[in-house]
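What follows is one structure encoded as structure tokens, with my remarks underneath.
A single protein chain has been removed from this complex, and every other one stays in its place.
Chain naming follows the written order as A and B, and within any one chain the residues start at number 1.
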Amino acid sequence: MNPSLRWSTFAAPSRFYALAAALNPWLWGAAIVLAAAGLYVGFFVAPTDATQGDSYRIIFIHVPAAWISMVIYLAMAFWAALGWMLNARMASMLARALAPTGALFTFVALWTGSFWGKPTWGTWWVWDARLTSYLILLFLYLGFIALVSAIDDVVRGDKAAAVLALVGAVNIPIIYFSVRWWNTLHQGATISMTKAPSMAQTMLLAMLLMTFAFWAYAFAVVFTRAQALALERERDTDWVRSLAAGKEA
Amino acid sequence: MFSAFSAVYARDLRLALRRRIEALLPVVFFIVAASLFPLGVGPEPQTLRVIAAGVLWVCALLASMLSVSNLYALDHADGSLEQMLLSGHPGTVLAAAKAAAHWTITGAPLVLAAPVIGLLLDMSPQGLAVLVGTLLLGTPILSLLGGVGAALTLGLRSAGVLLVLLILPLTIPALIFGAGAVGAADSGISTSGHFSLLGALLIITALIAPPATAVALRIALE
Partner (left out) sequence: MVALACRRGDRVLFKGVNLEVSAGRAVWLRGRNGRGKTSLLRLACGLAVPEAGQVLWDGVAVRRAAGYAERRLYIGHANALKDDLTVAESLRFLAHLHGRAHDAASLDAALARVGMASRRDAPVRTLSQGQRRRAALARLALERRATLWILDEPYDALDVDGMACVNGLLHEHLARRGSVLLTSHQAPGAEAPEMSEFDLDRFAERTS
């Protein structure tokens, strides 16, 4: 293995573009296959829960979505900060590309959480600690997207995004802690997702499959979005011009 | 360094004194907004008492956020901000001075106005005392966080609304501890936990917000 082939070679937009183009078909394929498998196992193979019947199955979507939405925020903050500190344009583009996907997964987590609550508790929304935290996380994502789109100057936008993402990342543990505190104070209903069905083997399998499916999907979508950003930003460079010329030919 | 702090702080106060009416608009907003709730919810004292702390805290939040967007915008427009950043003093000191001035002009009057509205909402005496205490600790947090938002959104088109959207989620812990303390006081539970958490939050914010604001200002002026 060539020792000089470090990940930093992909800091150049043109090389990242090529890498993404090579990986994307596999990622999409993996996402579809894993999702199909995960949904099949989760909705058909896994046993019916004794206490909650079939409605619990929504957690096979809810939990992976929630988890990935949190990880994506941290990844977004990481890449934004890296792009800022090392002046790496591709890293900043990656951070921008991550935001909408993170927001989407947060929304999915909220929506499926709501679906889960309805048959179980009769209300479409429950202000429990975790759901409320996800709601606030969604606000943080939306704020990030709003700020980034409001700043026309690309360089300023990248740096401001990094500051906002870092400030948000630092605040997330504080917010989560305070929301849990608030929830225990008011003795609200708790969706005891973790306590619910004690995981049978198949349930765990379904959960894992869906998690990996979401990961593959997230990578594919984020890469594609980052490719689009790279094309847009670098439109005056040679590699983009030759790419466009090649496509027209 | 302290001289820079006092120069900026004194100047901001002097400017606010020259425009007294405008400086008091956030407090007026606070009063009007808080008064809307009985009209919307119904005048039963029991209901009002229950929602009072939350209503007052949220209205204080909104009043602070609305006024903070001007914190740097006016200085940016007439070139004063550039001069401040070029002066060689640490940006952190300037940010701290601006936040302190904002608190003195907006936050402190809110703390004074809150118990008056609290009486209108039929809050108990111990609830009022705790409310004032939590606002005393909480409004500086709002000014500090608002400074970060103002710096990030400097010169942008929809800066006002954007700022509110960015900063409100970050103020939620303060809201929870502050309003929660009043609820605890009314139930007879000790509020020391709330106050210490609020105090810790103030310290953390005071340490992180001014440097973040300074960085955001430099980014905005580049």
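The rule we apply is simple: contacts are C-beta pairs under 8 Å (C-beta built on N, C-alpha and C of every residue); 3 or more make two chains touch, one makes a residue touch a chain.
Nothing here was measured: the structure is a model prediction, and the numbers come from that model.
Taking every chain of the complex into account, the absent chain touches B. Of the options B:63, B:84, B:202 or B:215, the residue whose C-beta touches the omitted chain is B:84.
By the touch criterion stated above, the residues of subunit B touching the omitted chain are 3-4, 7-8, 11, 14-15, 18-19, 77-80, 82-89, 221-222.
One rule holds for everything that comes next: only the chains that are shown with their structure count from here on.
For the pair subunit A and subunit B, the distance between C-alpha centroids works out to 32 Å. Residue ranges of subunit B in contact with subunit A, taken from their complex: 148, 152-153, 156-158, 162, 165-166, 168-170, 172-173, 176-177, 180, 183-184, 197, 201, 204, 208, 212, 215-216, 219-220, 222.
Those residues of subunit A whose C-beta lies close enough to touch subunit B in the complex are 136, 139-140, 142-143, 146-147, 150-151, 155-156, 159-160, 163-164, 166-168, 170-171, 174-175, 177-179, 181-182, 185.
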